[in-house]
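Supplied in structure tokens, the structure appears directly below.
Only a single protein chain was left out; the remaining protein chains are all shown in position.
Just so it is clear, A, B and C label the chains in written order, and each chain counts residues from 1 on its own.
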Amino acid sequence: MAEIRIAVVGVGRMGMTHAQNLAGRVRGARLVAVTTSNEERAAEARHCCGGVVVYPGLDELLASERLDAVCISSSTSAHADNVVQCAAAGVHIFCEKPLALSLADCDRAIAAAENAGVKLMVGHVRRFDAGHVAARRYIESGAIGKPLVFRAISGDVDPPPPSFADPAVSGGLIVDAMYHDLYLSRWLMADEVERAYAEGGALVDPAIGAVGDVDNAVVTLRFIQGAMGTLFVSRTCRYGHDLRIEVIGDEGAVQIGYFRQTPVRLLDRQGVHHDMPRTTPDRLSEAFVVELQAFVDSIRDGVQPPVVGADSRATLEIGLAATRAMHEGLPVSI
Amino acid sequence: MAEIRIAVVGVGRMGMTHAQNLAGRVRGARLVAVTTSNEERAAEARHCCGGVVVYPGLDELLASERLDAVCISSSTSAHADNVVQCAAAGVHIFCEKPLALSLADCDRAIAAAENAGVKLMVGHVRRFDAGHVAARRYIESGAIGKPLVFRAISGDVDPPPPSFADPAVSGGLIVDAMYHDLYLSRWLMADEVERAYAEGGALVDPAIGAVGDVDNAVVTLRFIQGAMGTLFVSRTCRYGHDLRIEVIGDEGAVQIGYFRQTPVRLLDRQGVHHDMPRTTPDRLSEAFVVELQAFVDSIRDGVQPPVVGADSRATLEIGLAATRAMHEGLPVSI
Amino acid sequence: MAEIRIAVVGVGRMGMTHAQNLAGRVRGARLVAVTTSNEERAAEARHCCGGVVVYPGLDELLASERLDAVCISSSTSAHADNVVQCAAAGVHIFCEKPLALSLADCDRAIAAAENAGVKLMVGHVRRFDAGHVAARRYIESGAIGKPLVFRAISGDVDPPPPSFADPAVSGGLIVDAMYHDLYLSRWLMADEVERAYAEGGALVDPAIGAVGDVDNAVVTLRFIQGAMGTLFVSRTCRYGHDLRIEVIGDEGAVQIGYFRQTPVRLLDRQGVHHDMPRTTPDRLSEAFVVELQAFVDSIRDGVQPPVVGADSRATLEIGLAATRAMHEGLPVSI
Partner (left out) sequence: MAEIRIAVVGVGRMGMTHAQNLAGRVRGARLVAVTTSNEERAAEARHCCGGVVVYPGLDELLASERLDAVCISSSTSAHADNVVQCAAAGVHIFCEKPLALSLADCDRAIAAAENAGVKLMVGHVRRFDAGHVAARRYIESGAIGKPLVFRAISGDVDPPPPSFADPAVSGGLIVDAMYHDLYLSRWLMADEVERAYAEGGALVDPAIGAVGDVDNAVVTLRFIQGAMGTLFVSRTCRYGHDLRIEVIGDEGAVQIGYFRQTPVRLLDRQGVHHDMPRTTPDRLSEAFVVELQAFVDSIRDGVQPPVVGADSRATLEIGLAATRAMHEGLPVSI
């Protein structure tokens, strides 16, 4: 089959990574173009992705290129409109998470893709990390028995700027930074959430409190079949980018993640010392390649992508419920 | 100073451990007697603690021996009465946790000791484990900055018999098995809990559900200064006796506990394999010695013991609030 | 500067990896051609490295393409001749390790590159692994004091076919499979070896004994400044691809490598289980990219590559001495 002609919409940090992976590491795809109105970004894209054409925006891209697919890495607020526009153009769509910050926008984007008969995959990158894949396989094999509890921590080293932390832009801490854990809880527990409770606070960064968000929160989940979840998310995890999940069943448990980046330890009179991951690429660079490969393969094979719009909508729904629970101080049913 | 003459009241599994430690490893104390009405237990005590006298009960013990102190390891329901009786006899008291299952009984026991002018220490053994001690020292030194979140897991390999799981006997899962974590959260966070929420279920053992308890639960805590806690407790942790705590601050974190008992790994074609602790003594045998040493030292030095009745009362109060939250489905303030 | 036009000579497993990395991940280089006389290999190269031209051999390649550089991944016995021919053609050379199996061939290759004024880098990939780089940096910083002992293990899961194990083809176990450790001992200890002793045997695979080689060996090194080395190499390390180095100094130590591949653990009634690396790419895939990037950068920047022909020659010299010591049962001076 011919190569999938693909373009990246928006080459911020995340989009540039996608562009490089599409240019050099994803098989069966050809990166033909990117969009950005930023000159520096355009120059960097030209440098790292030989031969790529740069357009100022999505209109120009769709008007000029014959594409099979797009990878949307624009700002979250633009996702739904971008999806609708690309669906109308008849191209398959990979969209960064979250699909949107409201359920209505999710529904609009999902409907547009369905009506146009194009694929809509949402970027849930950790779903493609070897550790998470192996954990899911262990669970499906029965190695841990019936899943009882989902435990997660997601810690980022540094808080984002207040302009992004603003819940109107980011969706708030839980929607933004606990998103992956909320999705993974559904995927690993093979169940749906029926109730959420949360506590949170702007305990470290007053600027985050000033825009109406919190910088640390804990969330309790109740699943339909009785299992439970206990999650912690932090924007101020100075010791590292701490992504860990445990699923404990009635026969065993799986633990994903570890405290080590570079394979070296220093031993001295003070003890034993080693580093740990500090950034998302430290921990997940391979998963970004596997994720886009899965998207390209789903087009080539004519099958449904492994993560679809409804997954992002269901994840958002939990995040919104937990956020409301946090603000109201009461559990919220979904 | 002369040796502290001490007796152990009740030599079930826990009491027998205390008796052996007092006989062989705690300095400055002399184990003179134990109480038990069970012939086998009496024989075992005589065998392992050379020269010890066995009495059928506390009445006979107090009537016959001149004691400086007692170590109460009777059933929980007898604790408060035992404390009151020993206080009246003027002996210093070490009592296994929890002091009682009601705040009223705690108050009664605490008052009795105060009025009699005897020491009342409650058995919070993990407080004396080297890992917990080091973690507290790190926190006090400022190494992790301001504590933001307390994360804990306490898993027992096998559920207790339904006769014990009965909340009227054990206090219920949270009071009984999350007790240490609730105490340690106050001790490590150096703060008090103001609100608790919980989810739980009899997910594995119907016999536990039949007596009105749950076998797995998660608890969310809110501390007065804004910090949060997220705790999980399980009676069905088949993979091992899993005791772990993390305290995450705004500059770093401490993690207590690990997944390894015997210092050996097996590597074969299937991968790397090792064991983990399966029982309390696996993990805490040294701490039981240090704990009783601290009690004996506090008598010898005329100082307050490191854990007192009020600590057990405050811990119970959180446990009762979390239990109520679990049953009512709403957060409970303390 | 324009892109470096580069071709890969020989696309066996190793050469195909180099080709893919040059096509997709090394910046500043353009993979223009590969050589192979194998039709399947040619097809795979065309598939994975879009637009690459395939030539049957080096003669045809050099006759047809204007190249800046080559990456030689042919069989070891062809390395020296390939280097001489490419040097004559005036292209910069990256050659897989070892440069040759005799010191005379090393000398011939090194001289050819020098006379032609082209760069000659030899593929010492572990030198570019993040763990090894960090260890070297710790040592240079003085964190471990004066290096006293170099400890290494290199274990491959499965023995090679007897046709390769034949010392005339592979150089024998020590030259072939301990090569990286011997090089790294010089690099990390910042010293040269003056004496080697070895014990070895065909303890597992009689086919290896039949062609005159051993499948397991230990080597003792003495460095000029007094430090020591103790190394173990195995072709029959069924539990995994075990690459570990420790350097112990008079103030501390560094340890490179670990026992974990996928970031997941399974815990069940039997204990804790995880996998470990089983292949070279498991452990070193990033290092292969960094290595070729260093080669390309050295051409672009007009500087000496980080590993040169003399490094491979010095490494071979130790390997030959240790091999002789093993056969003679006596230490051999270098």
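Quick note on the criterion: a residue touches a chain if its C-beta (ideal position, glycine included) is under 8 Å from a C-beta of that chain, and two chains touch if they have at least 3 such contacts.
Everything quoted here is computed from the prediction, not taken from an experiment.
Engineer: If I'm reading the header right, one chain is hidden. Which shown chains does it touch across the whole complex?
Structural biologist: So, spelled out: the chain left out of view touches A, B, C.
Engineer: For the chain that's not shown, point to the residue among B:Val53, B:Val157 or B:Leu267 touching it.
Structural biologist: Only one of B:Val53, B:Val157 or B:Leu267 touches the chain omitted from view, namely B:Leu267.
Engineer: Specify the residue from the set C:Ser77, C:Ser102, C:Thr230 or C:Thr279 that touches the hidden chain.
Structural biologist: Answering carefully, the residue with contact to the hidden chain is C:Thr230.
Engineer: Determine which one of C:Leu101, C:Ala116, C:Ile139 or C:Ile153 touches the chain that has been left out.
Structural biologist: Checking each option in C:Leu101, C:Ala116, C:Ile139 or C:Ile153, the one touching the absent chain turns out to be C:Ile153.
Engineer: Among B:Gly24, B:Pro56, B:Pro161 or B:Pro206, single out the residue that touches the unshown chain.
Structural biologist: With B:Gly24, B:Pro56, B:Pro161 or B:Pro206 as choices, the missing chain is touched by B:Gly24.
Engineer: Quickly run down the residues of subunit C that touch the omitted chain.
Structural biologist: Interface with the chain not displayed, on the subunit C side: 145-146, 148-149, 151, 153, 155, 195, 197-201, 203-204, 216-218, 220, 222, 226-232, 234, 236-239, 248, 250-253, 329-331.
Engineer: So which bits of subunit B touch the chain we can't see?
Structural biologist: Given the touch definition above, subunit B has residues 3, 23-25, 27, 30, 47-48, 50, 129-132, 134-135, 138, 143-144, 251-258, 260, 262-269, 283 touching the missing chain.
Engineer: Which subunit A residues touch the hidden chain?
Structural biologist: Residues in contact with the chain left out: 238-240, 259-260, 265, 267-276.
We adopt the following convention: only the chains that are shown with their structure count from here on.
Engineer: Could the interface between the copies subunit B and subunit C be described as same, meaning over half of its residue numbers are common to both, or is it different?
Structural biologist: Result for this pair: same.
Engineer: Rounded to a whole Å, what is the gap between the Cα centroids of subunit A and subunit B?
Structural biologist: The answer is 42 Å.
Engineer: Roughly how far is subunit B from subunit C, going centre to centre by Cα mean, in whole Å?
Structural biologist: 56
Engineer: Give me the residue numbers in subunit B that touch at least two other chains, ranges are fine.
Structural biologist: 238-239
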